[in-house]
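Of the protein chains in this complex, one is absent; all others appear in place.
Order as written gives the chain letters A, B and C; numbering starts at 1 within each chain.
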Amino acid sequence: MKLELSGITKRFGSFTANDSIDLVVQPGEIHALLGENGAGKSTLMNVLYGLYAPEEGEILIDGTAQRFSGPGDAVAAGIGMVHQHFMLVPVFTVAESVALGYEPTRGAGMLDLREARRRVQEISARFGFHIDPDAVIEDLPVGAQQRVEIIKALSRDAEVLILDEPTAVLTPQETDELIGIMRQLKERGTSIVFITHKLREVKAIADQITVIRRGRVVGTAVPESTESELAGLMVGREVHLTTDKQASEPGEETFAVEGLTVVGSGENLLLDDVSLSVRRGEVLAVAGVDGNGQSELAEAILGLVEPRTGTIVLDGEDLAHRSVKERLRAGIGFVPEDRSTDGVIGGFSIRENMILDLYDTEPYASGLSLQPATIRAEGEKKVEEFDIRLSSIDHPISTLSGGNQQKVVLARELGRPLRLLVASQPTRGVDVGSIEFVHKRIIAERDSGTPCLIVSTELDEVYNLADRIAVMYKGRLMGIVPPTTPRDVLGLMMAGVPEDEALARVASGEDATEISAAEEDPA
Amino acid sequence: MSEKTASPAPVPSGSGATSGTGDPGTGGRQPARRGEPRPGVLRDLLSGSWMVSLLSIVVGLLVGAVLIAASNPAVQDTLGYLFARPSDFFVATWNVVTEAYLALFRGAVFDWQATSFVRSVRPLTESLVAATPLILAGLGIALGFRSGLFNIGGQGQVIIGAVCAGFLGYWLTLPLGIHMLVALLGGVVGGAVWGGIAGALKARTGANEVIVTIMLNSIAGFLIAYLLKQQWFTRSGSANPQSRSVDDTAALFPLLPDPFRLNAGFLLAVAATVFVWWLLERSTLGFEFRAVGENPHAARTAGISVGRVTFLVMALAGALAGLAGAAQVLGTEDKLTIGIAGSLGFDAITVALLGRSRPLGTFLAGLLFGAFKAGGYTMQAQTGTPIDIVLVVQSVIVLLIAAPPLVRGLFRLPVPAGKEAR
Amino acid sequence: GEAPEESGSAGGGGGDNADYKACIVSDAGGWDDKSFNQSAKEGLDMAVEELGIESAEAESNADSDFGPNVDNMISQGCNITLGVGFLLEGAVHEAAEANSDLHFGLVDATFTDEDSNPVELDNGKPIIFNTAEAAYLAGYLAAGMSESGTVATFGGIQIPSVTIFMDGFADGVAKYNEDNGDDEVKLLGWDKEDQSGSFSGDFDNQSQGQALTEQFISQGADIIMPVAGPVGLGAASAAKAAGDTKIVWVDQDGYESTEYGDIILTTVQKEIATAVKDTIAQDVEGNFSADPYVGTLENGGVDLAPYHDFEDEVPAELDEKVQELKEQIIAGDIVVESPSTP
Partner (left out) sequence: MTATTAGPAAPASHTDLRAPVDWKFPVVYGVLGLVTLLGFGLFSGTGGKQTVFSFSSGRDFFHVPDLTVSAWGTSVGAGIVLLMMAAAAAWLATRREKPGLWFPVVFGVLFLFAFLTWAGADTGRIPLTPLLAGALALSVPLIFGAMGGLIGERSGIVNIAIEGQLLAGAFLAAVVASALKNPYAGLVAAPIAGALVAVLLTFFAIRYWVDQIIIGVVLNVLVVGVTNFLFSTVLTANPETWNARQTLPSLPIPLLADIPVVGPVFFNQTILVYLMYLAVAVIHVLLFHSRWGLRTRAIGEHPKAADTVGINVNRSRVVNTLIAGGIAGLGGAFFTIGSGLAFGKEMSAGQGYIALAAMILGKWSPVGAVCAALLFGFARNLGNTLSTMGTPVPSDLLLMLPYIVTIFAVAGFVGRVRPPAAAGKPYSAQ
């Protein structure tokens, strides 16, 4: 099936997210759509999937124009989509999730769940997924949730499959598996639109590349193009993919976690006896696939989750049973992983978000009274310093782009003397240009002597920042390794292989991944 | 506004759609007001939403007019021969409706038909009297809303506030002034305890505040009924379930001489409005309240104890409602009866909603409802129009004010710049 | 239809006293409370009908409405303003003191001072009823008519105007037991000694009255006196469903005012309407007197309604005994006492 988008324009209010975009996807082609955050990739795909009605332009399938009045029409036309933010109902089982919208029934509208389970098992088997049809979605790790999304699309016989940033939540090995699945699909004649901003992946699998910037197609490329070429196309200027930094000069060890254990609601171990320490002037990066306890580690350090056992010592003081506020006052700077739920308050002004965890301290408050003038002045100063693009500091922070919101969080957390910085996914959802800036600030904080603990699922970021790398798997520390450790070794450790074994396996060449192979391509 | 800004992005965004797990489609409770700060009341007025408010009131009155006319026997009679002589119908309708609404106005603002000057101007003060407890209790509800708590318990809190204030008001013997302060304080503490129970239960066990406050309302109702049967409590020497009158030393002092009933309670309402404004907008505590209300996760991450806030908000909301009860018993009613709270607690919810949970908005909404209440008495007494009309008019107004696009659509008003029609 | 001819003023009823205005303010029960508000309103309506006077009425929904409602009547220049129920005492009392040129009435309560001592006003007339006297007869009758040997009563809210019925009823039952030693008739729902008993909690929730009545029935009661306004309808409905249970109604003859005539044994009547009408009539004639009106068996202000459908079932000797008791009460040989007597 040949898919053509021609002249698609989609506006949100007066903001044009897609500006007359043309795109052709040949049958059996893997077509990569590349672009930085907010470029309009998801919007375009949502138009294609019938979720958004475009203001202009049309969609042609095998040469005939289509009118989709909703996703139902798109699905009927053979289009399947795995959304960037999974479209799964957390409390449903896998079988229910896959059945939704296309329910097998036993007459009288009663669900035939047996049939639904059978479908899941059949497709799982075909692609070698291990998915229990009766598992509840919210209990599944993200990787498995993604496979559920793929099963969903495949169970509807999609001929064009849209994968919107499918690798963001996967380990390198899982990414490999996904690439294998994409190949399998391609062989069966399915075309795939593959959205990402990870250049390495694009080069590994794409047949054709289209780059979008600010809602426009700014060029096409072939997999052979270099990473910097692609990055330049994406951002519109030259970018530095790595942060220049001096070697660290670690000072004394002022922060240590001993035997930290966190137990979840079902008595399952979320953090299993984790011990680590960070020195002054050092960045310890915690790597791992989402959901392996890194978030809990960061949260336990701030006091958002109560550890069952263990100590958290900062400057010789055990904080394990202190309140969040006391820990903040002890000098912990915290950048939460989920900005919109934990980092900022959407309805609050930028000014107020700048003092979210400082509102009751000097000089922002005296006694019970806030000091609006100081708050404003200090806020303006930080806006300047962190180059936050805004029209007024009094507007709600929700009017800012994600990257600028993240800068507000950083400005707040880094804008005061720190004894420890804990930052989770500091650049999630931030564009390439801003990533550079954020990384620089973190390194600057390190250089000023603050111990930094950075949690990141992006290996690029980990390599970029870390002086040491701690790898976590299922709540346990798999080891702490130097930043010179090869990507494949980290990948194996992230999948639960102990350090020594991982090193051995990679050395013997049996587990080298394609992605890292692509990385080693001469650029 | 986007033309004026030099920001590289063409249009400011709505609901933080770019975050990792955020779901842009279902993010907010209300359509995101894009690119605009939460408007203050003054801004509201200037930016034209006063027009919406005004028109909402007009529509509310029109709906009321339809009911008034439809139920009026005189109008019904003319309907019988509508086609034979339609003018009768229109004349009758006009007469009935204008008569009712003029009475409403005379009862609420100024009575030009009154026998004396004092009686002419008294209605306005009566509106203020009726508004006082509505404002106080409404502020309590609004405080809860702003902090993400749905406090249906105003009724119970008003009752307990009145019980405590009233009891101290006749049971103690204290010098003038001090007695009043002690009694008021009693009302505040009583309401705070009653609200605080729901807050503490929510904070400690997660018990849903909607359920608990509903239950506490009923419990308070039976509690006052029980107390008013106990001689040690009522000290009235009468078998009727009512207490003795509060001492003059405890009564809220009048602001105007007889026959005006306007008393210091209204000053309390004004002071409380200012206090709540300061609390929410200018204090660290209010910062915590609003933070928890807008996003409890982020508040917790920022070191704010959500449980503590939950308790404090409910206690403070209860305190304000308790003050309403105290003002009622020390200011206007002077003794405790089973029905001392009327339906204040529920009316207060509508007042807070109409005031968009903002202190000044609640104050103005309280004045409007107070005026309706005072005017309603006159309308009922002089024209026989059932007072329930007022409920209908009030609810239509609140609904419409909450849906500006509907009002604009009805009157084909232009959509103000910066707000996109959905 | 045809358009009517334009005509002059509609002819008044009996007299023409269009310059006289009688006004009435209800308590929170409202005009449809199947109880004293409704009766008082009927009294006013009768007065309008017969005397051709003007009238105005205000229904209160909450206690805070009393003051403004009474005040509005004064603004309108009502010659007489009547408040219904003890809750109106404060508002009417105050208004009477402030407007010595106008007349006032208070139904079902007396004027009192701060310490609940009765006071007399020159321009305020209490209209009260010694309901216990009639309820006494009803209690005696019910005890005599009960086949199961158990009768019951319950109230809406425990207030004197309610419990006075229950006190009288209890005494009547006790009297019956005194007279007919061996087989004691049991009274459920009210203990006069303790002044405690069963109440439905409000005057609105009719299903609650139903549930309560079903409880009484299952405890063996076969005659029940609900003193709870509309909630009594719930009781009647439960009694009717049960089949062999009778109701003693209160206030206005339930045989006429409700749909449950066939199970209503009798009614403890309070002639509020007549009293209200008479009070107004006196005032219209310029004979207003502030002396309390006390409805008693003697002056017919309270009474037992006819048995209607049960005329044939009430044994002659029981009826005779009831009449005899009535005479004794009128003569003062028996004094029915209740702490709730106004």
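Assume a contact is a pair of C-beta atoms (placed from the backbone, for glycine too) under 8 Å apart; a residue touches a chain by one contact, two chains touch by 3 or more.
What you see is a predicted model, and the numbers here were worked out from it, not measured in a lab.
Remark: the absent chain touches shown chains A, B, C in the intact complex. Residue-wise, the contact with the chain that is not shown comes from A:105, picked out of A:14, A:105 or A:366.
Of C:60, C:75 or C:198, it is C:198 that touches the chain left out of the display. Looking at B:51, B:67 or B:185, the residue that reaches the missing chain in the full complex is B:67.
What chain C contributes to its contact with the hidden chain is residues 30-32, 59, 152, 154, 158, 188-189, 191, 194, 196-199, 201-202, 204-208, 210-212, 214-219, 230, 233-234, 237, 240-241, 259.
On the side of chain A, touch with the chain left out of the figure occurs at residues 12, 49, 51-52, 70-73, 75, 81, 83, 86-92, 96, 99-103, 105, 109-111, 113, 152, 256, 259, 261, 263, 267, 269, 272-277, 308-309, 468, 470, 476-482, 498-500.
Residues 23, 25-26, 28-31, 67, 71, 150, 152, 201, 204-208, 210-212, 214-216, 218-219, 222-223, 225-226, 229, 346, 349-350, 353, 386, 388-392, 394-396, 398-399, 402-403, 405-406, 422 of chain B touch the missing chain (whole complex, contact as defined above).
The criterion applied here is as follows: only the chains that are shown with their structure count from here on.
Distance between chain B and chain C, defined via averaged C-alpha coordinates, is recorded as 36 Å. Mean C-alpha position of chain A lies 76 Å from that of chain C. Chain A and chain B have Cα centroids separated by 46 Å.
Of all residues in chain C, none touches 2 or more other chains.
Residue ranges of chain A in contact with chain B, taken from their complex: 12-16, 37-38, 85, 302, 304, 323-325, 327-328, 334, 336-349, 352, 356-357, 359-360, 365, 368-370, 372, 389-392, 394-403, 405, 425, 428-429.
Contact residues of chain C toward chain B in the complex are 1-4, 23, 28, 56-59, 61-65, 67-69, 71-73, 75-77, 86-87, 90, 98, 109, 112, 114-117, 157-160, 163, 201, 339-340. The residues of chain B lying in touch with chain C in their complex are 77, 80-81, 84-85, 88, 107, 111, 114-115, 119, 126, 130, 133, 222, 225, 229, 236-242, 244-245, 258-259, 261, 328, 332-335, 337-344, 374, 377-378, 380-382, 384, 386-387.
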